[in-house]
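Shown below is the structure under consideration.
The complex appears here without one of its protein chains, the remainder shown in place.
Then we have subunit A:
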Amino acid sequence: MGRKMDDIEAMFSDLLGEMDLLTQSLGVETVPPEAPLQKEVNYSIGFKDLNEWADLAAEIGEPQQSQKGHSNTLGVVPGQPSCFAPHHLRATQVGPPAATTLPPIAYSSSASPAPSFPAAPSPSPAPIVTSTPVPSQPSKPLTKEEEEAQAKADKIKLALEKLKEAKVKKLVVKVIMTDNSSKTLMVDETQTVRDILDNLFEKTHCDCNVDWCLYEENTYLQIERIFEDHDNMVECLSQWTRDSENRILFIERKDKYAVFKNPQNFYFGRKEKKEMKEKDKESLLEENFCGTSIIVPDLEGALYLKEDGKKSWKQRYFLLRASGIYYVPKGKTKTSRDLACFVQFDNVNVHYGTDYKNKYKAPTDYCFVLKHPQIQKESNYIKYLCCDDRWSLQLWVMGIRIAKYGKILYDNYRTAVQKAGLASRWSNLANVEAIASSVKTKAVPTQANGCPAQATPPVTSVSSAFSDAWKRADMSKANPAESKPAPAPPAPTMQEILPPPPPDPIMTQQECFLPPPPPDFYDLPPPPDDFSEPPPDFLPPPPPCPNAPPPPPPPLLTPAPAPVLKKVGPPPPKRTTPERSGSLHGGEQQDFMSELMKAMQKKSSK
């Protein structure tokens, strides 16, 4: 028994040592020491094709290079310590039907040495290894052995943690700014949309108000939606198909938190739209969002429903409840017990439909769509609804979001207010008050319909989520968005009230010091809230920039274009052995570990 264990230990240690050597040698080969940014970048997505790697590297290298001159914020992925050997991925594809298990080829590109564990100070490349097995017969009374066992258990704990860290997945995404320029960002699966917004605030010098959002446009279905601040970005993007032309926009949307700015318009029925004292608004919010259970606005009315697979729209009477959307069946009354369930919110997101009068012959252009996040093409499982006017569309979409997300939505808003207040306060250089961290209360999220709050679980698989958003990244070096801050979007009212944007570099440092809280969230001047007459930039997103080059053909099968590689300052962070890439092109399904074993065997046989 004991011998067996020793064997295993030795092998494990051997293996890890090899892996470390491999990674190190890779890093040395590919990463020039003077490119500090690259060090931080860990790709761990299962790529199908090495060419994509090259493309990606080129695209990432691009903005980073242009950034180097004046700022060092872009491209730095926060907080990922260099990882324990390779990313042991179980990446399976979700997206395309013909999904196959991808060989995980991702390596840490960092040239950092193996992580040193406090429990094992040995400088050997894989210190954890020796301690991995735990004595399986704890019955022996020897204290020394127990101590050893304890120490080993501790080490295993550490090892497991490192393994977890190593599995963090990252994506590169192109975000379109208000001036049609774009920024390329690296997002990892631990980041929420909020984190990315904060990141963008730092880079764009915008006014950071609560209306800024990441806005998803699905060009194929002609639908769009605001990503919620708690959404997991990687998870959202993973739903996109490989060939999708979906886009992510960084824009201001007055409808993002409209209910919190003017709750009376949503909770007092559509007729009584009027102004209200801030104090009353506050108590109204408290009443509806801070009780044991949140209250969904009363909302009912006739909507047009697109019939499955047909072009006709039929009117039905719909009601919103915390548990879902219901309709009144023919010949029935609208008492609760007679209602038929139309949809529950667990598995659907709400989107705006654009230009549906043309696309689907909708009665009006005020349409919204309910669909499973994974559905990306036309399908009978998508539900299309059409409202009479813009205001009623706003009521429905907001109402559904309240019912779906509940308290989380309000918490998001308060965090957003805090961030916005922070920005304006800082630029004022106003008196620094005591820090009231209470604003950031993370109450247990309660959902209106009583369903468990949808946490964002770590993504266990990544689909081929590479859309044009990053494929089409602008190759030209002179990208205006990167070399200078994006001009503040037209928001005349905001500019009158809010102070000018904050000086950026200080901002980045400030976050660690818990800056002064906003005075009181209702003190912030609410932006204009009149939905019936929205500003011209309200609904349609800006048209694509005419200067932008047409998207290059998807570089799926083309070999890595040499010119691209030349342009790139630092070489692509990852190059694998020819043997590997060969096997990849062959489409073989190979386990990463067995790959490694092979490499080891080769080495030892030498």
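Basically, a contact is a pair of C-beta atoms (placed from the backbone, for glycine too) under 8 Å apart; a residue touches a chain by one contact, two chains touch by 3 or more; residues count from 1.
Criterion: contacts and distances are computed from a predicted model.
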item	value
Protein name, per the UniProt record, of whichever chain is missing from view ("SKP1-like protein 12", "COQ5 protein", "Translation initiation factor eIF2B subunit delta" or "FERM domain containing kindlin 3b")	"FERM domain containing kindlin 3b"
Options A:E147, A:E275, A:D298 or A:D389, residue touching the unrepresented chain	A:D298
Selected from A:Y326, A:Y384 or A:Y410 as touching the chain missing from the view	A:Y326
Subunit A residues that touch the omitted chain in the full complex	4-5, 7-8, 11-12, 14-15, 88, 90, 92, 94-97, 99-101, 132-134, 136, 153, 156-157, 159-160, 163, 239, 241, 269, 280, 283-284, 287, 291-296, 298, 321-324, 326, 333, 335-337, 339, 341, 344, 346-347, 372-382, 446, 448-452, 457, 460-461, 591, 593-594, 597
